[in-house]
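Note that one protein chain is taken out, while the other chains of the complex remain in position.
Lettered A and B in written order, each chain numbered from 1.
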Amino acid sequence: MVINRQFKSVLFHVIVLGCGLLMLYPVFWLLSASVKPTTEIFTSQGLWPSNFTLDHYSEGWFGLRNIQFGRFFLNSILLCLVAVFGTVLSSSMAAFSFARIDFPLKNILFALMLGTIMLPGHVTLIPQYIMFHKLGWVDSYLPLMTPKFVGDAFFVFLIVQFIRGIPKELDESAKIDGCGWFTLYFRIIMPLSLPALMTAAIFTFMGTWDDFFGQLIYLSDIKKFTVPLGLRLFLDSSGSSNWGAVFAMSVLSIVPSLVIFFIGQKYFTQGIATTGLKG
Amino acid sequence: MQKYKTYAAGYLFLLPWLIGLIFLYLSPIFASLYLSFTKYDLLTAPKWIGFDNYKTMFTDDYRLGDSIKVTFQYVLISVPFRLAFALGLAMLLNQGMKFLGVYRTIYYIPSLLGGSVAISVLWKQVFDKDGIFNQGLALMGIEGPNWIADPKYAIYSLIGLSVWQFGSVMIIFLAGLKQIPQELYEAATVDGAGIFRKFSRITMPLLTPVIFFNLTITLIQSFQTFTKAFIISGGSGGPINSTLLYSLYLYIKGFTFLDMGYASAMAWLLLIIIAAFTGLLFLTSRYWVYYSDGRN
Partner (left out) sequence: MFNKKTITMVLLASMTMLAACSKSADNTNKESAASQPAATSSAASGKKVELRMSWWGSDERHERTQKVIELFEQKNPGVTITGEYSGFDGYMDKLNTQIAAGNAPDLIQMGGNIKEYVDKKALLDLTPYVGNVLHVDDFNGGLVKAATFEDKLYGVTLGVSSSSLLYNASMFEKAGVPLPADNWTYDDFKTSVLQIAQKLGKGNYGSYDLSSDAASLASYLGSIGKEVYRDGERHFDNQDLINWFAMWDELRKAGAIVPADVQVANPPTAVDKSLIVKGQVAIQSASASQIFGFQELTQDKLGLTVYPNGPAGSGMVPPISGQFITSYSGTEHPEIVAKFMDFMVNDPEAGVILGSTRGVPPSGKIRDALAAQSTPVDKVLFDFISLVSDTAPPVVFQQFPLDNEYIKLLQLTSEKIAFGAKPIDSSVEEFMKEMDKLLLKAKAQ
């Protein structure tokens, strides 16, 4: 019986880990390519580099004129942190309103909100660019940051679904205790939706980190460049690309998100709802 | 009086979003609606041409039909697989096992790569004729096709990429699973309920809001998938339009062929298609989505 259970547990780990590692094959390939000499990256078959080199990392980091790749990391991290703050705040407010408060036109506004994410972004890009240009915001972070402070339909909807999973009796008893809407939002509903908020935070961080097109269109000065733009500096599909540097910097570029995810995943999987209910 | 105070509170919390809607989104949205009735090449002023773009779309665009077909194929296959995969792993990784944090991270890493420039090269390593996937098949004695490059199979490599990056859906499921009060399971155990009973009576019903969310959002996003198709096909949607997802075709029309008026018209057609599907989901949701707040 004991052996059986142990065996099952080992089997579980072997399978989960095995499938996981198999899924990560492309990532291992990326890692290996980043330490292979340039002529070997696309010509050699195996994962293990016959000549190990860290040249691509130093080329990528220090190789650009007048600027280091680290600058792009700082810019990206700054942009992402602001984006996370803005998105979580504004989306949770809207979600609280949609999920818990009754007001006229609510359903229509909610449908309108979902409608805004149904139109492909490529066709609103030009009008939006013209608008930001008139405001004098082009080549600054404002066109990338401001939209984060008005709520993101995706996350509003997500948080709404989570808030609706919280029993409404809580609101009633809070109101009897004399809580206003703001206290209810900030002291009760928000802590209880922490998993959803953390999810929104992590997704916003990664989404912003990854957003090549928006950053490409709005940022021109290399000093303001972010990681996705920095990576493209090595990459010229029409001519010669420094793939080694691209791979090396790609490896580094997933590190911040990885760290954030690893730390964050504890929070959004901690079963906060139950402890909250008990207290 | 109390009623109006409540209304005010509702709108106050909604204020940031309302401001954004009015100043950041509405005018570009209406601009694109206007442009859909024009010929607009980006470089010169738009010219009003009435319904010509819409007419062309339905009568004289041999590529649009291909594109819509491919898009539906992509959506209808990738959405269920992505959701099933994500839900299965979320439940597996929601047990009190060791190293769960590590496992979750491992399964999330593919999503971290997102639309990275490296993906096109990496994906080729997997689905090329002599890629790792076919090497796996070869062990079982099957000779696999060139997944990325064969018009019959290219869409599946794209679907594969979409399923591979199931991490974000999984995370939302995980968060949803965590929100289910543990007491319910404890009580059920006391009542002598088995795993399947717990799953069908507790997990599934309480998870329906999150399932509904994931289904809706994945559907909307899948209809709009652009980056994956762009990166994998090198922006061409080939071979023979087999990966020409709707958004990719729209982009090619708007930015490569400089026909932004037409692209805008295409965007509004897509909006209508997506809205129809989403509307249908919302209509059916009252029959199967269970909310703890008691309103449906």
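The criterion applied here is as follows: contacts are C-beta pairs under 8 Å (C-beta built on N, C-alpha and C of every residue); 3 or more make two chains touch, one makes a residue touch a chain.
These figures come from a predicted structure and were not determined experimentally.
Novice: Among A:131, A:145 or A:258, which one touches the chain that has been omitted from the display?
Specialist: Candidates A:131, A:145 or A:258; residue touching the omitted chain: A:131.
Novice: May I ask which residue of A:73, A:212 or A:261 touches the chain that does not appear here?
Specialist: Looking across A:73, A:212 or A:261, the contact with the absent chain belongs to A:212.
Novice: Taking the full complex into account, what residues of chain B touch the chain not shown?
Specialist: That gives, for chain B, the contact residues 22-23, 26-28, 30-31, 34-35, 40-46, 62, 117, 121, 124, 128-129, 145-146, 148-151, 154, 234, 236, 238-241, 252, 255-258.
Novice: On chain A, where is the contact patch with the chain that was removed from view?
Specialist: Touching the missing chain: residues 38-39, 41-43, 63-66, 125-131, 133-135, 138, 212-213, 216-217, 220-222, 229, 232-243, 245.
Everything below uses one rule, namely that only the chains that are shown with their structure count from here on.
Novice: What whole-number Å value describes the gap between the mean CA coordinates of chain A and chain B?
Specialist: Computed from C-alpha means, the inter-chain centre distance equals 16 Å.
Novice: Could you pull out which chain A residues touch chain B in their complex?
Specialist: Touching chain B from chain A are residues 9, 12-13, 16-17, 20-21, 23-27, 29-30, 33, 89-90, 93-94, 96-99, 101-104, 106, 109, 112-120, 122-128, 131, 146-147, 149-151, 154, 156-158, 161-168, 181, 185, 195-196, 198-199, 202-203, 206, 210, 212, 228, 231-232, 235, 237, 243, 246-247, 250, 253-254, 257-258, 261-262, 265-266, 268-274, 277.
Novice: For the complex, give me every residue of chain B touching chain A.
Specialist: So the residues of chain B in touch with chain A come to 6-7, 9-17, 19-21, 24-25, 27-29, 31-32, 35, 42, 92-94, 97-101, 103-119, 121-123, 125-126, 132, 164, 168, 171-172, 174-176, 178-183, 206, 209-210, 212-213, 216-217, 220, 224, 226, 234, 247, 250-251, 254-255, 260, 263-264, 267-268, 270-271, 274-275, 278, 291-295.
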